[in-house]
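What you see is the complex with one protein chain gone and the rest in place.
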Amino acid sequence: MALTESQAAEIAALRAQSAPTARPTVPALEALLYTALPVLDHGFVRVIDYMGDDSAIVQAARVSYGRGTRRVSEDAGLIRYLMRHRHSTPFEMCEIKYHVKLPIFVARQWIRHRTANVNEYSARYSILDREFYIPAPEHLAAQSASNRQGRGAVLDGAEAARVLDLLREDATRTYDHYVEMLNEDEAGAPRDASRQGLARELARMNLTLNTYTQWYWKTDLHNLFNFLSLRADAHAQYEIRVYAEAMTQTVEAWVPTAAAAFRDYRLGAVTLSAGMLAVVRRMLGGESVTQPESGLNKREWTELMTSLGRQG
Amino acid sequence: MALTESQAAEIAALRAQSAPTARPTVPALEALLYTALPVLDHGFVRVIDYMGDDSAIVQAARVSYGRGTRRVSEDAGLIRYLMRHRHSTPFEMCEIKYHVKLPIFVARQWIRHRTANVNEYSARYSILDREFYIPAPEHLAAQSASNRQGRGAVLDGAEAARVLDLLREDATRTYDHYVEMLNEDEAGAPRDASRQGLARELARMNLTLNTYTQWYWKTDLHNLFNFLSLRADAHAQYEIRVYAEAMTQTVEAWVPTAAAAFRDYRLGAVTLSAGMLAVVRRMLGGESVTQPESGLNKREWTELMTSLGRQG
Amino acid sequence: MALTESQAAEIAALRAQSAPTARPTVPALEALLYTALPVLDHGFVRVIDYMGDDSAIVQAARVSYGRGTRRVSEDAGLIRYLMRHRHSTPFEMCEIKYHVKLPIFVARQWIRHRTANVNEYSARYSILDREFYIPAPEHLAAQSASNRQGRGAVLDGAEAARVLDLLREDATRTYDHYVEMLNEDEAGAPRDASRQGLARELARMNLTLNTYTQWYWKTDLHNLFNFLSLRADAHAQYEIRVYAEAMTQTVEAWVPTAAAAFRDYRLGAVTLSAGMLAVVRRMLGGESVTQPESGLNKREWTELMTSLGRQG
Partner (left out) sequence: MALTESQAAEIAALRAQSAPTARPTVPALEALLYTALPVLDHGFVRVIDYMGDDSAIVQAARVSYGRGTRRVSEDAGLIRYLMRHRHSTPFEMCEIKYHVKLPIFVARQWIRHRTANVNEYSARYSILDREFYIPAPEHLAAQSASNRQGRGAVLDGAEAARVLDLLREDATRTYDHYVEMLNEDEAGAPRDASRQGLARELARMNLTLNTYTQWYWKTDLHNLFNFLSLRADAHAQYEIRVYAEAMTQTVEAWVPTAAAAFRDYRLGAVTLSAGMLAVVRRMLGGESVTQPESGLNKREWTELMTSLGRQG
């Protein structure tokens, strides 16, 4: 990620501003505010604004007039109770706004989370920058043999080198042609006065899916936790997981109590079906259960044994 | 509206707190923060928190890194353009949270706006206060003869007095019976040790719909404008319109440029159908159009003439 | 539940209609279509329309052109996999529409599920019927001592009788006064020509929360499952649970494979936190774990032991 000088200056100016407020304020998140946290080779996540803190969750749950006089431990207990029992509405009372720069194929996965507000940089209106995601060699993985949505081993040297060449050359060439078709210089004047220049809304179709785009993305804490539980998960594609991890870091600065409850009751949790639970009860009763007599199919059995840290 | 001493003290404590922040801050809204704006006889609206300001709308629309160096007039022009052309997503980048106390029949109308976050005080979990909405005599209106959803003239003295007596007596009696069925004193101990006391989740069903409830309600500026355009409208029921008016006051303190654009292009606007527009064009061409030859039905014709300030 | 003659005739007419369609059709649900399934003393649930079936879930998940040639067992396996791994979007491809008659206090709980379409009978526009929910004596429960949101033992005879008297008398009296204030007969003419009659939008505030209302309510299968997982749960209030149970019956007729997967992986499932899972692993390893050394607090420990069918 390389910010231009004027972008860095704009960010510095925002970070330097200060005003008194009576709103809930979180110093640990103020320290991160506006800063671009680097993700992938050219991407970033920046916290632009936030509303609420751990106490705001508690106040909403109690529909209270003020902060009340309860102890911090009571507040934490309530937050953990709300998380454990999936009482989601108090978490919706906190809101956060990000500025994100990300490859288009990641953006397409991300946008499937519909309960958020989005303003994306418009390639219909403006010209995209010459920036593409090229994976680091250690992330160039083969197709998984067992999981159609997963990755296997890292590609060997020669094959990896060929892939990187193709990705780089194709992105560069298609971008060069995009610029040629547009026929606009930085000031918007024609590069070649003999040509009209293709409309931006058409020229963009020549770009590859690893081209970077950017957006403002705003959501509430409950929906952010849903996003993170799917995208910070080990089954998520690496290229979106790293965004989820950077965002997790900002959530931990922002609402440490809720973030800890999320880790315990959502991220680290497993859900056992009625059938799985029955097997666990039999095992705890001293019975030695095998898959064929478990009532579970093979896939469920393997999932259960993995959760229990046992070999099937 | 009468706050208890401890409620007033809690609000005062929140208003006295101050912390430095690098977030967008709006002094005019800070001045209103946490204060209970009285609505109806016992209700209120309080701004609990907010995110963003007029500039935040512009920054999201431009997906910008900072505040940019444009002039204020350019920002205002962009906001007005976005409002006029219903580009709603930049307005979604501002968020506001209210604490509202309101009669249950108003809450039931309000909740039909689904794009918001809500935490309501639970009468399943807690006991509601002895507070009911009783209209002021000048708002005791007869059924409209022409509009099944509207009000006509104010009720005459004797009939009004009888209505007020009924409303007061019924609300009081049903509340007294609610308390009797609950059989709990303020500390949660039985009032009458010989009785078990009915579950709160059941006893509440004896309350009348003018009993006050309260909730935290949070939404973004775009959806708030939708709410206000319906509920601050002359066709809205008076008892919800006064809430919309109090909220309009907070929006004008918060995002004055967007609020002005909303007034011009939404609140004060009229939509003309293709057929209505054709009539206006004919009239501007000097033709004297009558309803039968207008192509509009009577109701549409009346609506158009009203918009144009003419007699049909 | 007593339908009027004309209502029963209208329902019979709808049930008698038949047209050929190329859409997915489910005979077991057609058999229930339009019929009012009685709930509580005057309420009902009616399926008005539906879109999709078990196969529609599979086709959407595969984005397929037709039904494909896979075996039924493959389809069931896929549906169970989608449910287990919370791939929710294919379930959103089925839609169902209900007509529900329910007490207002139940409607207020129900409406908290925001991802649905609702048209409620308007007491601003029309006059509500004289129908109130009065619990059967066996559902008149005392407040739970241990759970602020729960019920305890059934009320004893004298106290129960007093509660029923109060509920009946108050609902009847407030309804009579509602009618008096309205001053309208069935044809809309004044009952007492010397009075103007209070506007409907005001008179309704005198009704108690056990008055019945009704609405059309439409949602997709994923959100319906969310609704049922909360409202068909043992912790839900009895008066909404019976609606959820009637709807579960319609879902089992409609999408039997998805409904079975829902029962196994959602309704009958338990979620174990990271800490709970660690305890289960220790116990399976032969260790005898007690609460103080479990790392769980008392409430979590009790929840875990209950799930495992053990005494703490």
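Just so it is clear, A, B and C label the chains in written order, and each chain counts residues from 1 on its own.
We take it that a residue touches a chain if its C-beta (ideal position, glycine included) is under 8 Å from a C-beta of that chain, and two chains touch if they have at least 3 such contacts.
Worth saying up front: this structure is predicted, and the values here are computed from it rather than measured.
Student: Which one, A:23, A:200 or A:266, makes contact with the chain that was left out?
Tutor: Looking across A:23, A:200 or A:266, the contact with the absent chain belongs to A:200.
Student: List the residues of subunit A that touch the chain left out of this view.
Tutor: These residues touch the chain not displayed: 103-105, 107-109, 111-112, 114-115, 118, 120, 122, 124-126, 133, 135, 140-144, 148-153, 155-156, 159, 163, 166-167, 170-171, 173-174, 177, 180-182, 184, 195-202, 204-210, 237.
Student: At which residues does subunit C meet the chain that is not included here?
Tutor: 3, 6-7, 9-11, 13-25, 27, 30, 33-34, 48-52, 56, 59-61, 63-68, 89-90, 92-93, 95, 97, 99, 117-121, 214-216, 218, 220
Student: Where does subunit B touch the missing chain, residue by residue?
Tutor: Residues 81, 84, 89, 112, 263-265, 267-275, 277, 280-281, 283-284, 297, 299-300, 303, 307-310 of subunit B touch the chain absent from view.
The rule is simple: only the chains that are shown with their structure count from here on.
Student: At the subunit A/subunit B interface, shared numbers over all numbers used: above half (same) or below half (different)?
Tutor: same
Student: Could you please state the distance in Å, as a whole number, between where the Cα atoms of subunit B are centred and where those of subunit C are centred?
Tutor: 29
Student: Would you give the residues of subunit C that are in contact with at least 2 other chains, written as numbers and ranges?
Tutor: Residues 112 of subunit C touch two or more partner chains.
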